[in-house]
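All protein chains but one are shown at their positions in the complex.
On to chain A.
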Amino acid sequence: MRLWIVIVAAVLLSFVSLFLGAIDIKISDLVNGDTDKIDIFLVSRVPRLMAIILAGAGMSIAGLIMQSLSRNKFVSPTTAGTLDAAKLGILISMLFFTNVTYTGQILFSFAFALAGTFVFMQILDRIKFKDVIFVPLIGIMYGNILSSITTFFAYEADLLQNISAWLMGSFTLVISGRYELLYISVPALVLAYLYANKFTVAGMGEDFAKNLGLSYKAVMNIGLVLVAIISTTVVLTVGVIPFLGLIVPNIVSLYLGDNLRKTIPHTAAMGVVFLLVCDIIGRIVIHPYEIPVNVTVAVIGSAIFLVMLIRGRAYAKK
């Protein structure tokens, strides 16, 4: 598949997304200067589209980096405890620091996401049996442990509702002024592209990387920091979007391989397309109401994931 096809699809879907919603907005309204509609367009529709684009590209690339560094096709922020750790971080910041600012939440969440992912990589380093299915299973268990800690303390502190709000990935509440944190992931994505070759080399193993004179540990750490930044910004603004970081990089890997310099643009564009499709479906099905995007992503994503597991076990093992 060519990159331009994916990009054209993303642009077309973006237009659909911009002109879809409870209130009917047409291009002519914008041109004619209908101020109410222009307001809705700028305050709600455009931010929503930007959030979808950044979250779609971001989560897909975070997944791609994790798969490369862990050398396992089924590891992603959802299957390695990254997102669960980020949630735990937000909770702790709310529990222990009553007057915590938004920035404080971000930093806590980031620190936890980073530490959580790092711990998972350490576990991965120590287990002998590195089966493609076994490793993400451990990650999911690990994530559930973190998540149950979060739930327990949230229950004790009567914060359960806030927690479930972060659980639910949704673009419904994205309006101007509430999503700009996502732009922090832009430099992270640029860095990911600049480090693409290093991630590819590190993905061939420590010995291989050392042979080529690459400082393996440093690259590993930079990768984990980028993953933590991207995941945190998405969790804090949009919520948890499952499967995205798992499915999109794998689809791209099937037709394009694992050379990150080549696959990062595709993965980003494909992630945007996938998330746009899921969001648009969620907005159409019970129009004028909406189904949160994490539901549509989970339904479509789990189906694709199942196919990948059944058909692709052989491919993932290679």
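Just so we're on the same page, contacts are C-beta pairs under 8 Å (C-beta built on N, C-alpha and C of every residue); 3 or more make two chains touch, one makes a residue touch a chain; residues count from 1.
FYI, contacts and distances are computed from a predicted model.
The chain that is not shown carries the UniProt protein name "Iron ABC transporter ATP-binding protein", picked from "Acetolactate synthase small subunit", "Iron ABC transporter ATP-binding protein", "Heat shock protein HtpX" or "Serine/threonine-protein kinase RsbT". Across A:Ile25, A:Ala62, A:Val201 or A:Ile247, the single residue that touches the chain missing here is A:Val201. Although one chain is not drawn, its touching partners on chain A can still be listed: residues 68, 71, 196-198, 200-201, 203-208, 210-215, 253, 257-259, 261, 315, 317-318.
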